[in-house]
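The structure under discussion is supplied below as structure tokens; questions concerning it will follow.
Complex shown without one protein chain; remaining protein chains in place.
Order as written gives the chain letters A, B, C and D; numbering starts at 1 within each chain.
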Amino acid sequence: MSAPAVARTLPSWARWVAPIGTGVIGLALWVLYVDVLQAAPLMLPSPIAIGEELVLRWDIIWEDMLITASNALIGLAAGSLIAVMFAAIAATFRPVDGMLAPIVAALAVIPIVAITPILNTMFGASSQFGRQAVAGLTAFIPVFVNVLRGLHQTTPVHRDLFRSIGATGEQTFRKLTFPTALPYLTTGLRIASSLAVISALVAEYCGGPADGIGTAIASYAKSGHAALAWAYVVGGILIGLAFFLVTAALEWWATRRAPA
Amino acid sequence: MTVTTPAVRADAVGKVFPTKTGEVTALTDVQLDVAPGEFVSLIGPSGCGKSTLLRLIADLDAPTSGTLEIFGKPAAKARHDQDYGIAFQQAGLLPWRTVGENIGLPLEIHGKDKRQRADRVAELAELVGLTDFVDSHPDQLSGGMQQRVAIARSLAEQPRLLLMDEPFGALDEMTREYLQSELTRIAAETHAAVVFVTHSIPEAVFLSDRVVVMSPRPGRITEIVDVGLPDERDEQLREAPEYYDGVTAVREALHGTTTARPNER
Amino acid sequence: MTVTTPAVRADAVGKVFPTKTGEVTALTDVQLDVAPGEFVSLIGPSGCGKSTLLRLIADLDAPTSGTLEIFGKPAAKARHDQDYGIAFQQAGLLPWRTVGENIGLPLEIHGKDKRQRADRVAELAELVGLTDFVDSHPDQLSGGMQQRVAIARSLAEQPRLLLMDEPFGALDEMTREYLQSELTRIAAETHAAVVFVTHSIPEAVFLSDRVVVMSPRPGRITEIVDVGLPDERDEQLREAPEYYDGVTAVREALHGTTTARPNER
Amino acid sequence: SSSESEEEPTTSASGTTEDFEPLTSVSLQLQWLPQAQFAGYYVALDQGYFEEEGFTDVEIIPSGGDIVPQDALVAGDVDFAVAWVPKVLGTLEATGVELTDIAQVFHSSGTLQVAWADSGIESVADFEGKRIGSWGFGNEWEIFAAMAAEGLDSTTVEITTQDFSMNALLDGDVDAAQAMTYNEWAQVLEVVNPETGELYQPEDFTVISYEDTEGAMLQDAIWADTARLESDPAYADAAVRFLKAITKGWLYARDNPEDAAAIVYDYAVNAELAYPVGPTHQLWMMNETNKLIWTGDDFGVIDSAAWDKTVAGALSATNQDGLNLITTEPADSAYSNEYIEAALAALEEEGVDVSGDYTEIDVTLTEGGQ
Partner (left out) sequence: MRGAKGLGWGILGVLSLILLWEGYKLVGPAEGVVVGDDGSAGSGTILLPRTHERAMPHVWDMAARLFESTSGGDSPPLIVSVANAALLTLGIAALGLVIGVTVGMALGLVMQRWRLAEWGLLPWIIVSQTVPLIAFAPVINSIGNQIDRGGTPWPQWLSVAVIASYLAFFPVAVGALRGLESPDRIHLDLMKSYAAGYRTTLLKLRLPASVPHLLPALRLGAANAVLGVVVAEVSIGMRGGLGRMLIQLAGQASGDPAAPWGPIFGSVVLGLIAAGSIAVLGVGLKKYRRGEASA
């Protein structure tokens, strides 16, 4: 029970120092495990070595980051757009909701490694399309689920109000239903953003043009360049974080005025 | 319009809700006329159909029997013509809109141009005493202020009929008394007829020309109390004997008809 | 314990909340004694510190100045000794527990054995008239019934002091009047002292021996009205002149001190 | 052919008692899932050749997606590993570990680049500006080495990472796809040509074999831990016995390709719960694998010229990131014929005929390889 009481006495700088402290401790343990004890397998290099590679090879890592990030972004945008459309249809026509339910549930559990080759065959192995499609597909799920929920969140009093002032269906959607669903959309986007990056990256690993973070990670991990491979992993994390932070900011902006 | 056309005329109105466990008769045989400019309160225990009746008048639901006329027209037409304004227990403001934008919502929906809208919003904000807050968001307002925004919104189209479903139910007593005075002032200024749902006997008496007392199972009107207080309603009145008489009259009408067993309260 | 030890003694109690935008003085210099078995209401406009004072008494918060004694002990000790029972505006029932399990929660936490617990729960359910509902879940109950469960729960440990923060605030007026009568009966039966927060003047008058009137900015006691009604409080009383006198006295005490500007309501 | 070496290894072959306890349990890490490419090892297991060499417990560990045989060997997870020479050279330089190629199972490269017959791609020189398929992960070095030998810039080709199927070629997503003679090439020929309704025919494609280019590199080899070979006589002894057993296995596979293919297939399906492409495909693979092993040289003996060619290719090749596979010559310890020669000598002593050639068989592919 003392938790909230303690929280109040914590200085505000602890907010920033705590995660940094955790990071420093984590890095120290890592260095201890790899460099001092030398107990780690070769595949797990020291963070120092990773940092060196990151600096040394930043230009090629950056190039691949751009490719993976753009694939993830295109997938995220397209997947979200389609998800919003489907959610709007499902919210309007109940049966469609029921019809989509099993398909969405199944999509949510399809392994990326399984569908990427199929998408590559369907859409061409030499285009980035397969990756974008995979990113889109993974982004679709959380956006669809959240927007659909959001579209059902209008309160009876608001619905009554719009009816009482004789608003048309289109006006009700634009001025009530959509703004109500907006915070849900941004929550969905936030969840989808990290997933899109991860899945674009994993898709690269399953074929397609020989570029992007995922391809590089696998290539270098398999040729003994563990530190370089992990430098690429850091690149992937940076993309994921960038996506997360942008969408989290968006979510914060949208939920600011949301009803409690 | 002739003076004799009532603002609301309910003739043998009934409402039955089909539910999973059978039919619920929410209202039977409701007979009620509200004159233009008249202030009528609906009072009665929970579930007696007050809200249902109000929603029928507002054409938010359709009656299953009987007829309803608003200024001589069918309820649906009255709704489309914006003959009434409505306010609910929850203020029901859109949180992403400012106070001004909330007040102006009906005008916006009906395509009033920006200039006209701004003028009217300023006027309404003034009326409810929120001029300084037009650019605030609802979450920055107290409950009483939010409810005043909702009332301003319901007045936006200058309706001749105001429908209010426990608009002060969620407020504390002191704010409530204050808003009651405001409402009588506004109703007088706008010459609108008001149908006002409440749980509070003092509130009903303080505000109304007539108090409609209802009883549940099935919901029906059991008595209509003519309050007979002067048109001017001020704070003095709350301590006046006529007022206490009105309260006693409504209490008795109500208790005579209250059949709810304690366990179901 | 001697008869002279008050149930609650607040001596120069003050409470300041540190907030992001500076300090908020919620209470200053509160001086209050509540005698055992006495029924005291706290009334005042929103934000005047009623809840804060109650929470200090319950040791849910600590005062920043002054001293508080409950039956002669520090508030924290009284809390650990379970000297008081508490009820809030929301019933605050645990939705996954049945009515019986909710009533028995404090007993369960204090390790009373199952048998004893069952007996006491049955007794309490009887007291609040919910014997038929002990196995129901809260969501199957009306708001008034839920609030009665909460009251039963606050009585579980036979406290000599009952703390209630607007327990009937969310209920409709008729249920409210009914529960007020119930509460006076229960308070009389259990001989508990009651500190009762309310917004409603009639409620405060109907229930209390003394009404403590508070005013905000900073929260302080401005007047204590001795109601002086007979111990027996029944429905008749609500129409009695002494009752109206009490209401008028409290209203005047309140309005004389209300400094809130309309815009902030 | 016969053994040219007269020198006895420092540690003797099995049978002699030395001052160490002979290893009876060893493990071998493969570089992919069980299939006829690895027939010799499974045959040795099936025919009891390992037992004959004193091993009571031999584990053959298939690899999946990310398990790198040389890494498993370095980590000590296994005693021996099958891996391609250039990939191991890359790892050796990048990590600074030491491994030794103790037997070169494949004497020639089985890598092809397959293009449509009408594509105009006839040689590596035609790659420039084209989209070239490769599995990546180390399989691309022959392409880059061959291009480097032609003076071509590796950044002028666009590489598409092929997945496990040959659809990228069939759908025209790449101009030329990588294929192993023994596996993917057959997969292409197991597909029905929608125009004819029959399987695709070799004439439908142009095939560039890296064996014919300067990019050819040594492939499947048996690798051992260098330091352990030097310090642990039991391990060195086991290496020789292990090589004896697998030599016998591969000899069996050479002489009985049908049986050997069936043995691997059975083992894969029943013991490994792996589902390789069907029996006819395995037979094709057995046939092609035998061709890569039995080129007329002694089994397993590393040809220094081929080794040097591989090293030269590895030194010259740069990938699309502009990085080199290796920048310096590998250590001398990176290969040694000592063990395989000892094994062959011991086998001859025991009367096993390690000479002889492989006679190709005719394999008719079926749809889907089943």
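Methods note: a residue touches a chain if its C-beta (ideal position, glycine included) is under 8 Å from a C-beta of that chain, and two chains touch if they have at least 3 such contacts.
The model shown is predicted, which means the values in this text are computed figures rather than measured ones.
Within the full complex, the chain left out of the display contacts the shown chains A, C, D. Screening D:Q37, D:S134 or D:Q187 against the full complex identifies D:Q187 as the residue touching the chain left out. Within the set A:P47, A:G79 or A:P117, the residue that contacts the chain not displayed is A:P117. Checked against the hidden chain, the listed residues C:A12, C:I109 or C:A240 yield one contact partner: C:I109. Between the chain not shown and the residues D:E230, D:E272, D:E329 or D:E348, the one that touches is D:E272.
Those residues of chain C that touch the chain absent from the view are 55, 58-60, 79-80, 82, 84, 86, 88, 90, 92, 94-96, 105-106, 108-110, 137-139. For chain D, the residues touching the absent chain in the complete assembly are 33, 62-68, 71-72, 75-77, 130-131, 158, 160, 163-167, 170-175, 187-188, 190-191, 194, 265, 269, 272-280, 367-370. What chain A contributes to its contact with the hidden chain is residues 1-4, 6-7, 10, 14-15, 18-19, 21-23, 26, 39-44, 95, 97-103, 105-106, 108-115, 117-118, 121-127, 129, 194, 197-198, 201-202, 205, 214, 217-218, 221, 229-230, 233, 236-237, 239-241, 244.
Simple rule for what comes next: only the chains that are shown with their structure count from here on.
Of the two chain pairs shown, A-D and A-B, the one joined by more C-beta contacts is A-D.
Rounded to whole angstrom units, the spacing between the C-alpha centres of chain A and chain B is 48.
Averaged C-alpha coordinates give centres for chain B and chain C that are 32 Å from one another.
Between chain B and chain D, the centres computed from C-alpha atoms are 87 Å apart. Shared interface positions of chain D, defined as residues touching 2 or more other chains, are absent. Among the residues of chain A, none is in touch with two or more other chains.
Remark: chain B residues 45-46, 129-130, 132-133, 142, 144-145, 172-175, 178-179, 199-202, 235, 238-239, 244, 248, 251, 254-255, 258, 260, 262-265 touch chain C in the complex. Of all the residues in chain A, the ones that touch chain B in their complex are 155, 157-158, 160-167, 171, 175-176, 179, 182, 257-260. Contact residues on chain A toward chain D in their complex (touch as defined above): 41-43, 60, 116-117, 120-121, 124-127, 204, 206-211, 215-216, 218-219, 221-226.
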